[in-house]
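The complex appears here minus one protein chain, its other protein chains still in place.
Lettered A and B in written order, each chain numbered from 1.
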Amino acid sequence: MNENSKQIVVVGGGPGGLETASMLARMGFDVEIIEKEDVIGGHLNQYYQLFPNFRDAGELTQELKERAAHPKIKISTGESLLDLTRNDGKFEILTSKRRKINPDAVVMATGFDPFEAERKEEFGYGVYPNVITSIELEKMFREQGKVTTVDGRIPERVGIVHCVGSRDEKVGNFYCSRICCICGVKQAIEIRKHHPETRVTNFYMDMRMSGQYFEELYRQSQERWGVYYVRGRISEAAMTVDGKIRVKAEDTLIAKPVTLSVDLLVLMVGIEASNSTKEFSKRLEIESDYGFFRSRDRHSEDQESPVDGLFLAGTAKGPASIKETLADARATAGKVWEYFQNN
Amino acid sequence: MEYFDIFVIPFTIGVIFLFSILIGKFVYWFIQIPRRDKRLIGKNFFTVKTLKSIWECITECLLHVRIFKTNPRLGFMHMSIAFGWFMMILVGKFQSTAATGMWIEPPHVAIFLKYFVPTESYRFAHLFAAVMDFFLLLVLTGIILAAVKRFRPQAAGMKRPTKHTTFDKVALISLWAIFPLRLLAESFTSGTYDSGSFLTGSLGRLFELFLPVESLYYPAFWGYSIALGIFFCAMPFSRYMHIFGEIGLIFLRNWGLKTENKVEGFANFELHSCSRCGMCIDVCQLSTAAKINDVQSVYFLRDERYNTLSRRVANNCLMCGRCEEVCPVLIKSNRHRLLMRKSPFGTVTPDFSYLQRNEISISSGDVAYFAGCMTHLTSSIKMSMLRIFEKADVHYTFIDEEKGACCGRPIMLSGALNAADDMIAFNKKLIKESGAKLLVTSCPICYKFFNENYKLDIPVMHHTEYINFLVKERKIKLQKTAEKYVYHDPCELGRLSGIYEQPRTVLQKTGILVSVPEEKEDALCCGGSLANTEINYAERGNIVRDVICTLSADEPDCLVTACPLCKKTFNKERIIDVKDIAEVVASQM
Partner (left out) sequence: MTENNLFGYKISKPRSISMDSADLSLAHEILDKIPTFRLCISCGGCTSACTAGNFTDFNIRRVNLMLRRGQLETLSKELKDCMFCGKCYLACPHGVNTRNVILMMKELLYEWEQNIDRRTEKL
């Protein structure tokens, strides 16, 4: 096999796409990353610190970008896929810049979109100004280094709502987004770190600390940072006369309704298939779960799609942390290599 | 005995049986009618309402104009059988008088006249024969259509035929047999005596060529009589009871009666007037979108009539009113559903006396705003309304801002007709204390209940009406944009309360309102109806998806509705942006 003659297109320039491309380039393939946004890095660009070790997100982005700055990698930003078909073992791609590409293999790293919080109207996102999403809180930390309400005050009380758009039949998502629990814990700690006077209360249905060191972080949030936890789902949020947000939940552990007035309500928005993920899983007639690509086999062929030569990486397949996404990207690169050993 | 043969006995037994049962039932139901309603009948008897009823009997029982309007093929089928048969009886009577010279005679003489007077030997005999042949042909056409409809419903413009009971099947088969048998009997007779008109005469001469018609006509008359006898005996217990039930229903309805709190009297007339035409099946979204095919009004009324109603059938209904809208007999089946939703074995009775023990202070205002339970889950509707009040500089008071009670309609819809009394008293007291001169609600369910059951001494408006009023009064000014809307009529506001124009007037001032076939009386139900306690989330999901896809076919920018429950229900699918009319207005004033 001659790696040099094989060309691979990676769709999506987020962490998953970048890492797949970096690995493939190092294996000797020619890789082109097509990214619809003007910059690469994906959602990672918006993050502040990463759980569970509070690593600076900007630093990781930088590292991934540097790894991808490789002579065998061509990065095309501001360009999206219009069409993708497969004929006689070759792919045909048409881009928004009317470019035709014929790669030997394609990696879909089309990722996720955060759940549109407006759809859970009872939480008041888009209606009450001091209701924000977890992603907006990340940006707030990143851009201003502190947490403020819309009128610039440091909030005295912050409520964190888990499972917004996840595990919710009412928005058609039965699945667990897997990262919001730990993200809620992480953000609660960050708020407490920045503003020790602020009281932070997490409203949760279940705390799912499935990753390595997640449970320890949860413990730390209780022991060291004094984060409050209420086991109960918030049913509605209303604005009080003094501009606070009054949330209603049941404290299921004492079987009584509770109300709490907060200055800032942070919604832990779940992970949904991105529009490109949804569009191409449909167009390529690949079975999908909630719009996410379904791989050939969840165990042994999790990086392959049912289409020969079309590979899947990262959150295009479903909710995953950044750590998992990067590991998956490396696995995908390995599977691409294996594919060309046989073809 | 002249004009008698033993073969008429099955027919005669049938007629006697039918009319005994019929008279018995009618008298029994009439006795059940409460005194108040009887007085109403007395009052309206010698009025134009009675003439109107006679006319309606002609247009509906015989000509089936209403069915014809929605489905011409089906209408023609019903008309040809009903009108044709009626005319055969009527003309047949005159024919037999002409032939026998008697005005009063047993009914079998007219029915089997061809047997007793086989040749055209009386005045106008040829004309009578021709007219009778024409109507026989008309009925036969209808029967053929009916048979085709049974096996290929699409041919009659229907999606699926009604599933029938045993009595119905017996009645149906005997009904289908009656007219072909009459055709054969009369044709064989015509062949034997060389008489008959264009249909029976020609057929008779044709049969004569290869059949021993002389020995066939007598058994054919036997068959004809037996078929009639069976049909008449099965009729009072089958759907064909509607033929007589509807006549009673038309008169009583025009005299002002309706089904109230018990299934008796008028309700029995309604129950027995359903012809099970199945038009309600084709418009029922439970059938078209959720593939639930045994709960529609036709089946519900059938089960109610035969006392075989299950809890599931009674409760599995959106009460959207689409079936009532198309019912050619105008049966108010929703009322029957409500009455039948009581558990036959008893249930824990609700007790809201705790409301009386709750003292809530309410601030005063000119306008009382009642958001409703659901609106508290749609914060944008609530906040938009508050913004509109402020913009229009209205002194309002928010009745259920923190500690609100339910309006009471949902529990009423579950069949507990009087359970809401405590809630009514509670909310009424608050509204009264506020001193408001107008009540505005955001939820159409509340609106309907406040409007019809609260007997408030101030007017009630849904926010669509109120916004329209504010715009008219120039309290708020709207900016028109190029947004393209489709408006979804909530059932409780549209079909059930008749508010169609106000929201449209407002939306025409904020953007471009596109009209769709499924609007106003023909609007779809979002699927979220509180009236249905049986349907599960997956079935609801199918209805929602179907409705959104239908309404967004023209690719509008936004689907506008006026009900928090519709909005919440639509939110499950992300196909299109969904807004309440209050949100649209609040963002464009």
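One rule holds in what follows: contacts are C-beta pairs under 8 Å (C-beta built on N, C-alpha and C of every residue); 3 or more make two chains touch, one makes a residue touch a chain.
The structure displayed is predicted, hence computed values, not measured ones.
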* Touched by the hidden chain, which of the shown chains? -> A, B
* Structure fact -> Touch assignment to the omitted chain, from A:232, A:291 or A:314, lands on A:232
* Asked: Looking at A:170, A:195, A:294 or A:323, which makes contact with the chain not pictured?
  -> A:170
* Looking beyond the chains shown, say which of B:403, B:455 or B:474 touches the absent one. => B:403
* Structure fact -> Interface residues of subunit B toward the undisplayed chain are 315, 343, 345-352, 354-355, 358, 373-374, 376-377, 402-406, 408, 410-411, 414, 416, 423, 530, 533-537, 565, 568
* In the whole complex, what residues of subunit A lie against the chain that is missing from view? -> 122, 163, 167-170, 205-206, 231-236, 248-252, 255-257
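Quick note on the criterion: only the chains that are shown with their structure count from here on.
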* **Centre-of-Cα separation between subunit B and subunit A, whole angstrom** => 52
* Could you please specify the touching residues of subunit B with respect to subunit A in the complex? => 376-380, 382-383, 537, 541, 567-568, 571-574
* Which of the residues in subunit A come into contact with subunit B in the complex? -> 116, 119, 121-124, 126-128, 169-172, 235-239
